[in-house]
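All protein chains but one are shown at their positions in the complex.
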Amino acid sequence: MRCRFVRRLFGTAGIRGRYPDEINPQLIAEVSASIATFFKARKCALGGDGRLTTPILKHSATVGLASVGVDVIDVSLTPLPVLAWSTSKLKCDCGVYITASHNPPQYNGLKAFRGDGMELLEDDEVRVEEIYFSRSWSSVEWFKVGHVEIVPYVVDEYVAELTSRLTPKEVKLKPKVLIDLANGAASLATPKVLEGLGAHVITLNANIDGRFPGRSPEPRSDVLKPFLPVAKSLGVDVFLAHDGDGDRLAVLSPNLGFIKQDRVIALLAKYVLSVRKGSVVVSIDVGNAVKDVVESLGGKLIVVKLGLTHEGLVKHGDVVMTAEPWKFIDPSWGPWVDGIYKASLIVKLMIEEGKNIDKLMEGIPNYPQARISVEVPKHLREYVYEALQNKLLEGGRGISEVITIDGLRVNYLDGSWMLIRKSGTEPKIRIYGESLTFNELKKRVDDLIVVVDKVLKDRGVHEFKVEGEVLP
Amino acid sequence: MRCRFVRRLFGTAGIRGRYPDEINPQLIAEVSASIATFFKARKCALGGDGRLTTPILKHSATVGLASVGVDVIDVSLTPLPVLAWSTSKLKCDCGVYITASHNPPQYNGLKAFRGDGMELLEDDEVRVEEIYFSRSWSSVEWFKVGHVEIVPYVVDEYVAELTSRLTPKEVKLKPKVLIDLANGAASLATPKVLEGLGAHVITLNANIDGRFPGRSPEPRSDVLKPFLPVAKSLGVDVFLAHDGDGDRLAVLSPNLGFIKQDRVIALLAKYVLSVRKGSVVVSIDVGNAVKDVVESLGGKLIVVKLGLTHEGLVKHGDVVMTAEPWKFIDPSWGPWVDGIYKASLIVKLMIEEGKNIDKLMEGIPNYPQARISVEVPKHLREYVYEALQNKLLEGGRGISEVITIDGLRVNYLDGSWMLIRKSGTEPKIRIYGESLTFNELKKRVDDLIVVVDKVLKDRGVHEFKVEGEVLP
Amino acid sequence: MRCRFVRRLFGTAGIRGRYPDEINPQLIAEVSASIATFFKARKCALGGDGRLTTPILKHSATVGLASVGVDVIDVSLTPLPVLAWSTSKLKCDCGVYITASHNPPQYNGLKAFRGDGMELLEDDEVRVEEIYFSRSWSSVEWFKVGHVEIVPYVVDEYVAELTSRLTPKEVKLKPKVLIDLANGAASLATPKVLEGLGAHVITLNANIDGRFPGRSPEPRSDVLKPFLPVAKSLGVDVFLAHDGDGDRLAVLSPNLGFIKQDRVIALLAKYVLSVRKGSVVVSIDVGNAVKDVVESLGGKLIVVKLGLTHEGLVKHGDVVMTAEPWKFIDPSWGPWVDGIYKASLIVKLMIEEGKNIDKLMEGIPNYPQARISVEVPKHLREYVYEALQNKLLEGGRGISEVITIDGLRVNYLDGSWMLIRKSGTEPKIRIYGESLTFNELKKRVDDLIVVVDKVLKDRGVHEFKVEGEVLP
Partner (left out) sequence: MRCRFVRRLFGTAGIRGRYPDEINPQLIAEVSASIATFFKARKCALGGDGRLTTPILKHSATVGLASVGVDVIDVSLTPLPVLAWSTSKLKCDCGVYITASHNPPQYNGLKAFRGDGMELLEDDEVRVEEIYFSRSWSSVEWFKVGHVEIVPYVVDEYVAELTSRLTPKEVKLKPKVLIDLANGAASLATPKVLEGLGAHVITLNANIDGRFPGRSPEPRSDVLKPFLPVAKSLGVDVFLAHDGDGDRLAVLSPNLGFIKQDRVIALLAKYVLSVRKGSVVVSIDVGNAVKDVVESLGGKLIVVKLGLTHEGLVKHGDVVMTAEPWKFIDPSWGPWVDGIYKASLIVKLMIEEGKNIDKLMEGIPNYPQARISVEVPKHLREYVYEALQNKLLEGGRGISEVITIDGLRVNYLDGSWMLIRKSGTEPKIRIYGESLTFNELKKRVDDLIVVVDKVLKDRGVHEFKVEGEVLP
């Protein structure tokens, strides 16, 4: 178990911060050296997103890796899934990708991968941090310094392999697809794969630009809403949107708008379980749509902490997919989160079944859902959390199950559930839930907000921020 | 003077055809060798657009150039204006660019440039053809074969230099710009320049893809119309659209739609003449909006054949700009058609004047305009043309001027005019014209169509195709 | 069986000629397309030597290959064995290498390889020629044209793999090695491997230069003789010399001079057979030193035509090595002629056994040997050859065996032998032989020269050129 009092380097998804105050060349060089030391690596794949500081930090990572004797395979500018794929394809011992994912352009950071393309496990991270903070990476002598190879073609090879793998069995529709690339590196891959599968692809913001001029690189509902009329006016069959480095994908209907991530996961689970039987690993905040679909198809649902779904692949034997909101892994393709693969799979289904996204989603349950953030003063967060815990547990009569893997989740006899969770990165408490009716869910959320309000008022705080929404 | 009976290689804008039947590696190698021989070149810049056959044809051009002893500077994938700029910037003796401009994806071809970046003059083309058809290019011995340098950075240098050159003097607006890149190489340049000038840029079809999946690479009114609601729904200040290689630019208003090319030329002339006095060279089909603006600002208007506006730079001493529909040259920037510069100049004006495109166009005259194509059987074209000629000249009373530079243009005393012209590439006759009122113009066009109809009917042809539109 | 009357493209070792008269870009493009068509290839490795015309011809080969839909992996400037190795390593369907081997600098040409790195078989060549002369290579449509990847790192990977494979088991000597690289591409590989094995390496002519300024790229005895005092004055343990592209290797002793190729082959056979038992394939002109060693070690000797030893690997099951003068294949490393491997193996033996080249050769038999060329007028060659044949066969009493695989070889009861053979590339007759004493051999050769003299005189020719030498 990780000790929470030591200094930390890795957040919920890699290392991130502002350049140059938090993330700078020296840090990246030393972390890269630590990662390579941990893996006793001889060969490491290195890539990065389209941010303006990514090239300099890739040079730093190169220095760090080569200084401990590791040969560097620099796969140039690629989306994140392509780096993970390359790590495995090129038989590297580990992979390093410079990115701050969907953070603003002044941020940057690093994600690290095992030789098979899987992101570091939590234990790996702890050990890398030990090496880093103790400065015990293994510098080598002058004649053992690593070499560098620049290999700019892996994106094309990834596109070819993925296209060939997902070729539709039959073509019932040439779907018109609008995809927003977030000015990110996925511009080099996703449109080509979708075209290759047989779609008519129109792109938004496919010019790679580390300033993210087109829109925020985070594909949130509110960020994408302004582009919905675009999708509608073009009459497309689906509107897809990536984050800055292509591991995430949002799915929108030109008619119905943003589709809940749970339902997208359920759709993917439906497909995956139709091909292979086994377990589906999801994070604790995933809702009943997934549960319904998985169970109806004879699959087993395994629930884990947020950010650790990939660990499920290591710990459980028969996992056929993992997912958390935004992020999807199909281990038969590779053990990494791959938004390009996710987009391609959805388009493949549209082509094979001859359906636009609305029809494709038919039959996937749609429950009212809350995803709320409450921002409270740091020093009061524990009090608030405890009060919320008590509130949730008091109404014990309808409770069927209490889960404490990650925060507190209470499942009710009627299938509804509520989850509270302290954010890993911000002074916030997250409230998630589903109910059978919108009103019931709204009431449950309101009850919890009242609790927050009371605790804070008792301690002299009269205002606090509530974000997010309750969706019908 | 070019003899019209010899076999021709060059069309109105370079060499173009279908791959591999009309355009193939051997042709490109031999034409490149001929061009280099004509220029007695020692160094040639080589570039190309994003078509799927461009890389192989660039290899062919390399072979052709090197085989006659020319060093090749391969500037990699760039938009056409960047190749022209590089030719001049890198002090090359000539430039070769592989492109079929806005033709469909199965086409490809070649454009050639003088050392200063200007496209070949008509006389140059004739002499290159002589070399080509007589196979008299100058192969060299083994130890004089040319070298190849791959220089992938010129796009960035072009972006930097253009951005710096056009930096707005003041910022009254951060315009929101939608730009459609036609899946072409201008994706690498135009968005960055516009951002650099201070615009908020959203892109359509900026993923470079030689299949042109997003839309036809020709930025015609009808091709772009489906995207107008996109511009409207995003609430942008202007909607711009390139062709496949970035020499052309269409300008659209989200509210008013496609803006006539004449009026865009007039806007540019207004700006250019505010900075420098001198002559403005335009093609014969350019309308009165330009005339009005140029004359009101004390400029001189010079009218030349279509496709040869750049020759005006050589023949006249004080030219401050040249233009024909789509194509714009500002010789103070460089003697090549540059759609990226054109886009940047318009956005600069919006920023400095604090106006969206509608307000910017206010004050630029807007005359009803016809741009019509009549397709007639090849063997009857001369009869039809002659009849049209007679028809136009018969109404001699209101005629102020008859111009025969390129086809037959009749100017009337009230300022209106009609032009007929045989197409250089297709079995068509073009009819252009402007009048003071829409109805008058429509009538004039109809009268001509009647003439066509009669000539054809007399010869047993009862159907023919009429394309284009009369705009109010 | 190949028909000798059709036009031929391939000589005894690939295609060669003067640039640009015999070998030019178009020929190379078309031959490359023919090769790829023959192999139904999807991926082809492409490399070339350091000649001045190699880059342009590599561009041509790229055009030819891509035009038939083949993806090209351009491994840049490498010695020939590295291209063969890459073809296999990178899982290509075939390989093309631009070279004229040891010909003068105004020559160039092409060698082709199967997917496993073996040179074309004779039958393959015939079929490629059929495709070439019938112009029936398979051009593809615009969207199927092949892609090009430039991969400049294979030399380093080859060096690393070969060094690791041949690491000496023990180190009894750090031999001082002088190696002459013939200004060729092997400069990038052989010195590093020898250093890596543990030798002290001094190089001559390791600056890559397609004009071959240092010496003729053919490592003949007379070419290398002027450098023997260099080896002697530096006190090296062995003096090695490559040809221009690194498939050939000459071995010299600073004290004893040029070592007969037969004896070098015998040394290699001694090593190979000590590791693996099986057959040794040699060309018809290889002498008794090899026979003695192979038979004494229980190996089987298979004799084939000159230039076709690699075919032995296909036709015989248990071949452990093949060799002809200069050329050595160890199939456990790969089925290509590899002078770098040959050099490395000899140096490895020196290190492990603690011996300089003189000591290493001790125990390898050394027979008097003749290698003579007689140049006769083309139209008289058949007469001369027939007379020589009669002369050889007349002395029937001591003959033990007559072999007609390639020319006429007569083995005598005492182990001596004579071989006459018409050259495949020049109007010459070759005379080879070995005897127990130098004088007997000299007499046998003189007897044959007398025959030649007589035939020619009878037909009015009083002078002819005799080259080569009889070595004691």
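When the chains are written out, they are named A, B and C in that same order, and each has its own residue count from 1.
Going forward, a contact is a pair of C-beta atoms (placed from the backbone, for glycine too) under 8 Å apart; a residue touches a chain by one contact, two chains touch by 3 or more.
Just so we're clear, the structure is a prediction, and the values are computed from it rather than from any experiment.
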Contact partner of the left-out chain, one of C:148, C:204 or C:364: C:204
Contacting the left-out chain in the complete assembly, out of A:105, A:175, A:325 or A:433: A:105
Selected from C:229, C:363, C:398 or C:472 as touching the chain missing from the view: C:229
Touch list for chain C against the chain that is not drawn: 181, 187-188, 191-192, 195, 200-207, 209, 211, 213-215, 226-227, 229-230, 232-234
Positions on chain B where the hidden chain makes contact: 147, 149, 151, 153, 156
Hidden partner interface residues of chain A, rising order: 18-20, 24-26, 29, 51-53, 55-56, 59-60, 62-63, 66-67, 105-106, 108, 139, 141-143, 145-148, 211
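Here, only the chains that are shown with their structure count from here on.
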From chain B, the most remote chain by mean C-alpha position: C
Computed distance of Cα centres, chain C from chain A, in Å: 58
Overlap residues in chain A, where contacts from two or more other chains coincide: none
